[in-house]
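First comes the structure, then the notes that go with it.
The other protein chains are all here in position, but one chain of the complex has been omitted.
Chain nomenclature is as follows: A and B, assigned in order of appearance, with residue numbering initiated at 1 for each chain independently.
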Amino acid sequence: MTKKDLDKRKVTGPDGEKFEVDPLRDYFCQERPRVHDPARRIWEGFLNWARSESLWILGYGTGCGAIEMRPLMTPRFTPNKHRIQWRPTPWQSNVPSSAAICPSRPQARGPGSYEQMQGPKYVVALGSCTINGGMYWDSYNTINRLDKYLPVDVYITGCMPRPESLLAGFEKLKTLIREGRGEGQNLYAKHFDEYKANQKKIIRDWDMPDYNW
Amino acid sequence: MADKNKYREKFPEKDPDGSNIIDPESHKFIKVWQGPQHPGITGNMSLELILQGDEVMHCKTHVGYLHRGFEKLMERRRFIQCFPLVCRIAVPEPDFNEYCLAATLEELAGIKVPEAAKWMRTLILEMSRLTSFLMWLGGQSGAFGLGVAGQWTNYVRDLMLDRFEEISGGRIYRMHIPPGGVRGLTPDGFRARMEETLQAVEAAMKDVDRTLFDNAVFKRRTVGLGYIPPEMVDAYGVTGPNARAAGVPKDVRRDHPYLKYPELDFDVITGNDSDVYTRTDLRRKEILLSVDLIRQIMAKMPGSGEYMAKLPNVLHWKIPRGETYIRAECTRGEYGFYTVTDGSGYPRRINVRGPSYTHAVALMEKLAVDCNIADVAGLMSSLHTYPPEIER
Partner (left out) sequence: MMKALIERLEQKFRISEVVRQRNDELFMTAAKEEAVSLVTYLKEYEGFTHLVLLTAVDWLEAGRFQLTYLLNNNAVKADAGIRVYLDRERPEMESIHHLWKQAATYQRELKEMFGIGFPGSPRVDEPFILEGWRDIPPYRRDFDTKKYSEKTYFPRPGRKTYDPEEYMKKQLYPEE
C-alpha cells in the first residue's frame, strides 16, 4: 500500500456508479486503544495463569534473530512442551517477537502487526540490538531502542540468542504474566500518543491509519 | 505440464516487450502483497503481485526491510573491526563473508596464510554450505506443504551446528576466520563425532528422498515451474545452483579455485532444465557432495601446525592503496567482496555482491509472471533468495 492509496478519491464501481471513498475512515477502525483494568483478584490470577500457558507467537522475523526460531521449532527443543506456538498471522497470535535488529522499514510494519493482535499481548525483544542498537548502534537505518516504539516486556540478550536462551526468555515472560506484571498493552494505551509520535518520527511516509486493528 | 498460456492468449493485452498491460480501472485485477509478514517468504522481503484470478500477471520485489547499512558502517571501522561485523550480512552461512574479507585483506596487504589454516577454512566453508542447504531444503518442502522434511533437515542441521560449536564456540556466527588464518584447529575426537554427524545427515537424506522426491504431489507441482532457459543465465546474472541446473557449469570452486579446492576430487553437478524440481534435485546432490567433500577434507587435513600468520599490530594496521575482488561459491551462487583501499587504516569502500541480488529482483520478477499464486512461495524458495545480502 502506498500513501496515494489512502487519499480521498472518487471511485467508479463495477456497475458504473460513482462514489467517494475516504479509505482512512471507511476501511479502518479509528478507535484508540483503551486501558483495561484487571479483574477481581482470584479471577485475574486464574486469567493470568491461562494467558501464561498459551503464548502464540507471531512468526514474523524482522531481523536475523529469526534464524534461531527455526531450530527452536524442531523436536530437539520442543517449544510445545513449554506451551509456545507459532502462528502465521497477527490475528491469531499474542506475542510479537521483534527479532534482533530493527531497521526502520520493518518498524513501519511492527506496530501495525502489534496493533492488529488481540489482547492481552506481550512483546519479546530478541537480541542485543533491540536494547541499545548493539552492533548497529551508529547505523542510519536501525533503531536503537525498541522500547521507544513498542512496550517491551522481556529482552533476550545475545547476538544471536541461542534457542535455550529464547526458551528461558519465554519462561521469564510466563513468570511475569503470572505475577500480573505483563502490562505492556495497558502501557501502550496509556502512552499511546508518545509511542505514536516516536513511530511517526522514523516512518516519514506514514501510510497507515493511526490505530488499525 | 499443460501450457498455461494457451488459455490466456487474448487477455490481458501485451506490450511489445511481452509484459502484460495492467489497467487497474478495468476491475479485472487484484493487487496482493505477499510479505513482509508472511510465512511463505524467505526472509524479510515482500512481493507486490497483481493477479487475475489466481494467476500472477505482474510482480514487483520490494526489499530494504533488513537494510543495516553495512557498507557505510565498515567505512567507519578499522579493518579488524570489520571482521566481527561482516558475518551478520548473510545469516545462514556467515563464514563466506569472513572468508571474503580475510582473503581480500591478505591479498592487499600481502600476507601468506599457513597451510593448516587453509585446510581449516575449507572445512568451515564446506560445513557452512551443508548447514545452509539443509535449512533451505526444509523451506523448500515447507513451501509446498510438506513440513515434516523440514523438521528432519533442521534437526540434522542442528547437529552440524554442534560441530561448529565445538570448533569455535559459536552456533550461528562462528567468527572463526579472522584475517591471517583461523582461530584454532579441530579439537580432540572431532573426527569421530563429525563422521557420526555425516552419517546422520545421510540417513536423513534417505528419508527426505522417500518423502519429498518420490512424492507425487511435489513432482506434479514443481516439474515445469519456474523454468530458466540457459540463455537467461548470463542475461540475468544467474549463478550457482540455479545456473548449474540449466546446464551451465558455473562453479567458483572449479572456475576460480580458492583455498584447498584444487586438491579435492569433485565434479561440477549440472542439470538439464532448470525448473523447481531440477533445482531441488540438484541441491540434494550438492548436499551429498558436501558430505563427501567434508570426508575428503577430514582425511587430508593436518591435525596440528601453524594456523595463524604473523600480522602487523592490527590496531594501526594500514593497508596500501589498491582494489580487488574476491569470490567464493556459497550455496546460492557467487559471493564476492569488492574492496577499495586508500592507504589509511579504514577501508574506502567494501561492496558485497550477494547472489540473491540478481535472483530475487530481476529474475524473480520475470519468473513469477504466469505462475499460480500458490506456487510463488515455492518458486521463491527454489531460487534460494536471501534478503539481507540484497540490501546489506
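Note that a contact is a pair of C-beta atoms (placed from the backbone, for glycine too) under 8 Å apart; a residue touches a chain by one contact, two chains touch by 3 or more.
Computed from a prediction, not measured in an experiment: that's the story for all the values here.
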Message: Looking at the full complex, which residue from A:Q85, A:Q116, A:N144 or A:S165 touches the chain that isn't shown here?
response: A:N144
- request: Kindly state which of the options B:D23, B:D54, B:D162 or B:E323 is in contact with the chain not pictured.
  value: B:E323
Field: Residue of B:E126, B:E329 or B:E391 in touch with the missing chain, whole complex considered
entry: B:E391
Field: Hidden partner chain, touching residue among B:P12, B:G35 or B:G69
entry: B:G69
Field: Residues from subunit B at the interface with the omitted partner, ascending
entry: 63-64, 67, 69, 71-73, 75-76, 78, 81, 107, 234-237, 239, 250, 255-256, 315-316, 322-325, 327, 334, 336, 338, 340, 348-349, 351, 353, 357-358, 361-363, 366, 391
Query: Which subunit A residues touch the hidden chain?
result: 104-105, 108, 131-133, 137-145, 148, 198, 201-205
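Assume only the chains that are shown with their structure count from here on.
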- request: Provide the C-alpha centroid distance between subunit A and subunit B, rounded to the nearest whole angstrom.
  value: 30
Task: Flag every residue of subunit A that touches subunit B in the complex, lowest number first.
output: 1, 12, 14, 58-64, 66-68, 70-71, 73-76, 88-90, 101, 103, 105-106, 109, 113, 135-136, 138-142, 159-160, 162
- prompt: Where on subunit B does subunit A make contact in their complex?
  reply: 25, 27, 33, 36-39, 43-44, 64-69, 72-73, 76, 84-85, 88, 91-92, 135, 138, 151, 154-155, 157-158, 161, 171-173, 388
